[in-house]
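Take a look at subunit A:
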Amino acid sequence: MIKFDQSTPIYIQIMQKIKADIVSGKLKGGDKLPSVREISESFKVNPNTVQRVFIELEREGITYPQRGIGTFVCEGPEVINQLKTTLAMGYTKRFMDEMIELGLSENEIIECIKKVVEGSKDENT
Partner candidate 1 sequence: MLIKLVKYELEKKWKTLRYALLGYLLLQLLLLCLTRSLFWTGDYAKIFTQNGGDLEGIGVPFVLTMLLYFGLAVFIGLFSFFEAIYRFGRDLSGKQAVLELTLPIISWKKVMSKIIVNLCSNIVCIGLSIFSIAMFILINSDFEKDIVNGILNCITQIVQSPVRAILATVYIMFCFASIYAVVFCCIAFSKSISNKSKISIPVGLASLACFIVICAYIDTLLTERFPIINYSLLGEKGSLSSNMMSIIIFWGALFGTSRLMENKIEN
Partner candidate 2 sequence: MRILESGGIYKNYFKKRVLAGIGINIESGKIVGLLGPNGSGKTTFLKLLTGLARPNAGSIRICGTEVGYRTKELVSYLPDSDFLYPWMKVKDAKKVYSSFFNDFKSEKFDELIEFMKLDNDMDVKALSRGMKEKLGLSLTLARDAKLTILDEPLNGVDPIAREQILGAILKGFNYEGSILITSQLVNEVERILDEVYLLKDGKIELSGDAEEIRNIRNMTLDEVYREVFAC
């Protein structure tokens, strides 16, 4: 059972997960999202909460409904790129906030990033 972070509403966390899946390519443009019931069963959350997720995703233009069939991920690279940017900026901002709280300067932060990137390159080769 996925544990939910207690500082954010559950529906927002589910939305984050779905958005991340779209950006990473697990969910492609035009794919059908699982039904409200399926998501509620697999995440073990209240169906009305899931319903809210769907409403918000539609509102943000990330998905669109087809009556009688289901909810689909919007096609078109602009939507996905926009999402990618928003998510990436969000993660980066969080990262920056935490690093600044540690007391690192901008250069030190960039050094850290370079080291990690080099390190993962070595791992991959």
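The set was built so that all candidates are chains of the complex that A comes from, given by their letters.
Side notes on the structure shown:
The rule is simple: a contact is a pair of C-beta atoms (placed from the backbone, for glycine too) under 8 Å apart; a residue touches a chain by one contact, two chains touch by 3 or more; residues count from 1.
These numbers come from a predicted model, not from an experiment.
Put simply, of 1 or 2, the chain that touches subunit A in this complex is 2.
Residues 1, 4, 6-7, 9-11, 37, 40-41, 44-49 of subunit A touch candidate 2 in their complex.
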